[in-house]
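Shown here: the complex without one of its protein chains, the others still in place.
Chain IDs A and B follow the sequence of writing; residue 1 opens each chain.
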Amino acid sequence: MLSLAELARVSAAELEGDGTQLISAVATLKAATADQISFFTNKRYRADLASTSAAAVILAPDQRDAYSGNRIVSNNPYLAFARISAALNPEQLADLGVHSAAVVDPAAELGAGVSVAATATIGAGAKIGRGSTIGPGVSIAAGVEIGANCRISSRAVLLERTRLGDRCQIGAGAVLGSTGFGFANDAGRWEAVPQLGGVLLGDDVDVGSNTTVDRGALEDTVLERGVKLDNQIQIGHGVVIGEDTAIAACVGIAGSTYIGKGCTVAGGVGFVGHLEIVDNVHITGMSMVMRSISEPGVYSGYPSTKNSDWRKNTARFQKLDQLARRVITLERQLNQNNQAESSVDDK
Amino acid sequence: MLSLAELARVSAAELEGDGTQLISAVATLKAATADQISFFTNKRYRADLASTSAAAVILAPDQRDAYSGNRIVSNNPYLAFARISAALNPEQLADLGVHSAAVVDPAAELGAGVSVAATATIGAGAKIGRGSTIGPGVSIAAGVEIGANCRISSRAVLLERTRLGDRCQIGAGAVLGSTGFGFANDAGRWEAVPQLGGVLLGDDVDVGSNTTVDRGALEDTVLERGVKLDNQIQIGHGVVIGEDTAIAACVGIAGSTYIGKGCTVAGGVGFVGHLEIVDNVHITGMSMVMRSISEPGVYSGYPSTKNSDWRKNTARFQKLDQLARRVITLERQLNQNNQAESSVDDK
Partner (left out) sequence: MLSLAELARVSAAELEGDGTQLISAVATLKAATADQISFFTNKRYRADLASTSAAAVILAPDQRDAYSGNRIVSNNPYLAFARISAALNPEQLADLGVHSAAVVDPAAELGAGVSVAATATIGAGAKIGRGSTIGPGVSIAAGVEIGANCRISSRAVLLERTRLGDRCQIGAGAVLGSTGFGFANDAGRWEAVPQLGGVLLGDDVDVGSNTTVDRGALEDTVLERGVKLDNQIQIGHGVVIGEDTAIAACVGIAGSTYIGKGCTVAGGVGFVGHLEIVDNVHITGMSMVMRSISEPGVYSGYPSTKNSDWRKNTARFQKLDQLARRVITLERQLNQNNQAESSVDDK
């Protein structure tokens, strides 16, 4: 239990109300009980705000009048919520050491406080930074380098020439460093092109469950500092993703495409290869990006265009059958007019 | 070998022909030999029905005259086929106990007849119901609960706060309970929002190979009784899927979306987050669902609309270039008419 005053402090927010109130947990407005804190960031939950039993609510300054109880007021209430939740739910430190059923090559280097779970395998020359945890069944190939305080979840696979910065989180079943899909064609048969690059992750990179990141053909595939990848994403060989770019699930990015910093990519989007996407581009769900993008903004569609154009064109598509019928009517009318005209001329 | 009389009994179907005929196996109409049974449920195989060597054929009452040999007649011939095939191919019971190379925490609870294969890991406090089988390399985290007679296939990962009902089937490489993709933005940098919910599966839920189901942010992600998920599906945090809904491969469902009971979702469909989809909705392949759906029916498209509208509009799209040319022709004609008119006026 932490006091509201303490929670205001950790979230750098303003407290309005009883700072001594103790809080046990975060909860939704609907589910919160009398010693829990909730948050109001989405107007569709206004009714829940009116009837909540929460001990306190986190909200923005312009919403403070909507709630009369204890308030944590923040210009970024969702961030305040994240920090308060983190304070109430501290990570369980798990300095378990190396399990007897882990298989660690004698030539691997493990930092202080590294945990290695049962059935994990770590190859020769691999380096694991201090405080990192390696989950059950994780496979770390020879020579892989992992920074400090990383979390590698169950069954993730880090293949040769993969290097991670500090505080990276790799999801269960993710695969980093697999062979890129590169073949030359010899009279109809495919011949593999050696894939010689690696995979390089900056600090604070997250990779979701069952996401795959191929190693580069000649140069590294790179996820820069702060990149966040959701589950089941495919990153082709030689792709570079800029700092703080976040990508939702089921996205596929073909080889050698460069994506800038601070971008967001919604679920199911596809990028063809060899594109350049500038910083601060936002792609909406299931779009197919076929050309480089040189201006920041929101893009959508198959193939993708500016979102404002796509929305207009899509609204028209939803009535395309009707539009076609109107063209047919026009054709008939004009035809009738012309016949009438010509019959007038004939007179 | 089972007799036709026995197979008619297990499928609750009507036998027309020699009940003493022994059957060894199921097969396609084309491949079936003289002691095998086949089925006719798709008219495109009528020629195969005429020439089959099968000992008997399962078919619907209105098709019985199309075949003169031994018949198993059922109002649901595909279901009858499923049951006959199951009778002819009983599951191999594998009460193998706990393999010496499995790693089971002493504080885990295993029911009677539980099998745990080599290199599987089971954490402290996990509970596995009687008759369940845990495949090679499966990773079951501390505190996970699994009901009776579940089948957890090779390398599946069940993370903290995952609970399964009875008779669930989890495919190889599937991941249940991974951290949801939730971040707050702090001046351009992403900060993780703690994911505190779990994953809850009812009875008779199937999850396909390499499918991922994230745990909820605040409340559970739920797959209700009888939900069937194919391979490589992504279920976001806080999603709820209603009873008996079946979802084909490569579908992605973003966080907090609710899908009703008895729905079917074809392959490659995407749902954005926070939607409500009522019962008995059917979505066709690769549609993107961007809005809640309040009426049962068939929906399609990018973004999705009623299937009947989508089909009409798509048919028009296939001739859109021609339509545009017709509009150009109309513009020219009208322009010519107006010029002719004005030249007449000028006279």
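Couple of notes before you dig in:
FYI, a contact is a pair of C-beta atoms (placed from the backbone, for glycine too) under 8 Å apart; a residue touches a chain by one contact, two chains touch by 3 or more.
These numbers come from a predicted model, not from an experiment.
Think of the hidden chain as still there; on subunit A it touches residues 103, 119, 121, 137, 139, 141, 155, 157, 159, 173, 175, 178-179, 181, 183-186, 188-194, 196, 210, 212, 214, 218-219, 232, 234, 236, 250, 252, 254, 270, 272, 288, 290, 302-303, 305, 309, 312-313, 315-317, 319-320, 323, 326-327, 330, 333-334, 337. Seen from subunit B, the chain kept out of the figure touches residues 26-28, 31, 76, 78-79, 81-83, 85-86, 89, 99, 101, 117-119, 135-137, 153-155, 169, 171-173, 206, 208-210, 226, 228, 230-232, 244, 246, 248-250, 262, 266-268, 285-286, 302, 314, 317-321, 323-324, 327, 330-331, 334, 337-338, 341.
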